[in-house]
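Notes follow the structure.
One protein chain is absent from this view; the other protein chains keep their places.
We just call them A and B in the order they show up, numbering each chain from 1.
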Amino acid sequence: MTSWLRRQRALAEYTLAALARRRIKNTGLLLIYAVVIFVVASATLFATALRKEAEVVLAGAPELIVQNLVMGRHDMISGEVIAEIDGIRGVAGIKGRLWGYFYDRLNGANYTLMVPLDPDMAPPEGQAIIGESLPRVRELPWETAPLFLSRYPGDLVRFDIAERLSSESALVSTDLILLNEADFRAFFELPENVYTDIALSIRNPREIDTIVEKIGRLLPNARLVTRDEIARTYQKLFSWREGIMVLLAGASVLAFVIFASEKASGLSAEETREIGILKAIGWDTGDVIAMKLWEGGLISFSAFLLGTVLAYLHVFAFDAGLFASVLKGWSVIYPDFALTPGIDGLQLTALFFLTVLPYVAATIVPIWRAATADPDQVMR
Amino acid sequence: MISVQSVCKTYNEGRPSALTALDGIDLEIARNALTVFKGPSGSGKTTLLSIISCMARPTSGRVLIDGRMVSGLPERFLTLERRRTFGFVFQRFNLIRGLTVLENVLLPAAPLGGEPRADAKRALARLEMLGIAGKAGERVEFLSGGEAQRAAIARALINDPPVLIADEPTANLDTELAHRFLDIVAGLRAEGRTVIMTSHDPRIWAAEQVDRVVSMRDGRLEENAA
Partner (left out) sequence: MRRTSIVFGFLAAGTAMLALAALHARIAAAPERARMARSAALVRAVGLTDLALFTEARFTRNPALADLQTAFQDAPMSFEHFPSGTFAPRPAAGFGRGELRFGPEEVAR
């Protein structure tokens, strides 16, 4: 056993000495490799944490949303519908939701104005509860500084700040301006008894399908969105098919594979000669291959460790700062959120095999022929 | 010690480019002697050397080392036999560039899994004996021809093999270094080792340290004792 370990260590020692000969080239290779793994690992960790957050937090969303469609577009829904739906058995609660968007001409941000479903949460008249980003993008100078919104030139509506929502819920609330119903209707000049859509709570989740069918018959023009569908939307967000980050990372992985296979498989005449020498002085095929395994293993494992540890720091200590500009797109508001740190063992293992194995294989396969060649060719 | 019995070696057998390098060689090599194969290039002396040292296999015939048949062994055992019995000094030394002298000398010890400090100590002692201990940390491409050869000899001896094989060892050396080489080899013989080498260098054939010169031509022996 000790002799086996010593042999492995001696082979690793040789590999390192051989790698150290082209220190800059091999360090560069290691760094590029680590960057590729860093990008892929960051994207995976980030998307997983975000999906987890959506899963847990949006579990509080309404079980069913009823939208009115007019000419294929989402339109206001009449309050009279509420009484009709309320008669359906299994519906535990029903409320009209009032929400809309407001484009702030001052800074180009889009806010979401909303009346809380829970009447206890609604602010008093003339006041608003604002999300975490508003003080930032509106540069509200002090804690209770009022918010002025201008719907058209010459118009100015004042809201005093009842509360600022904590940034711990930024991911769902960053752009919110919560008003009471009277203020909301006045601000958007809405008639009485119309709603943006209708939120249902349902006592028994198994009855959702039946209720959806009944509402479908009652309101053939309506579009119904269940909480399951909401959840699915977010489970698929950033899944491998959709994410452009993964696409970009895929492209860089591909470029790296080409680079690595060129480097690893383009077995130079020099290397072939060295393998011949090693065989001639008493190494057997197994020794040569073990030595090359060490080379591939050491480089790819180092890159894997470097990439994943940095990715963890990037996503959870630095709030995925490098992705922020990609995710922000053209938005003015970007939530200042922190994700729940988590490492998915399965994902990490998958990443390990997807990154380490191909490189090791690319190092080993071309060596096979050289390693099995007759050693006496170095004498000729 | 080493017995070669009707050994033939044909390269590219069965093809138009087939080349018979050895054609029925019978030879006994004595233990603790310095044997030199001489002959013009293409006479088959290097091929014979690689067959004796288990680097290549004969097309037909048998090779026995201390009565053990080695010519039919599979590759793995052949490597083991080679490791245990032979140390090699090549014509162009075949040191691995970019590595230090000490790292090169330790190479044959790597697959054996010996205690690293003991290996290093042995290597340094051998370098000391050959007078190049001061160069142990130097990269091999900065060595002179004579130093490179002594590094190669130290490498050949690291696993303490009973037989030293040298292919044209003096081809790249001037007369003085060639004599120094013969002195080193004589010293090794005094340690009880067997030395087998090829040479077309008359300085070697005539040297007093040589026990036996085997002359070859066109893959056959033209035996005569020195």
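Assume a residue touches a chain if its C-beta (ideal position, glycine included) is under 8 Å from a C-beta of that chain, and two chains touch if they have at least 3 such contacts.
A quick note: this is a predicted structure, and the numbers were derived from the prediction, not measured.
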TODO: Please work out which displayed chains the absent chain touches and list them by label.
DONE: A
Task: Listed residues A:I32, A:I82, A:L190 or A:I230, member touching the removed chain - done: A:I230
- [ ] Check the options A:A170, A:L219, A:V253 or A:I275 and report the residue that touches the missing chain.
- [x] A:A170
Task: Selected from A:G60, A:P141, A:G154 or A:P191 as touching the chain missing from the view - done: A:G60
Open item on the list: One chain is left out of this view; which of A:L31, A:L117, A:L140 or A:A373 touches it in the full complex?
Closed with: A:L117
Open item on the list: To test your reading of the contact rule: which positions on chain A touch the chain that is missing from view?
Closed with: 9, 12-13, 16-17, 20, 50, 53-54, 56-62, 65, 67, 72-74, 95, 97, 101, 109-110, 112, 114, 116-118, 120-121, 131, 165-166, 168-176, 178, 197, 199, 223, 225, 229-230, 232-234, 236-239, 241-244, 298, 301-302, 305-306, 308-309, 312-313, 316, 326-327, 329-335, 340-343
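What we mean here is this: only the chains that are shown with their structure count from here on.
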- [ ] Using mean C-alpha positions as chain centres, tell me how far chain A is from chain B in Å, no decimals.
- [x] 64
Task: Touching residues on chain A, where the partner in the complex is chain B - done: 2-7, 9-11, 13-14, 17-18, 21, 270, 274, 277-287, 372, 374-376, 378-380
Open item on the list: Taking the touch rule as given, give the residues of chain B at its contact with chain A in the complex, in rising order.
Closed with: 46, 49-50, 55-56, 75-76, 79-80, 82-83, 88, 90-91, 94, 96-99, 103, 106-116, 155-156, 159, 167
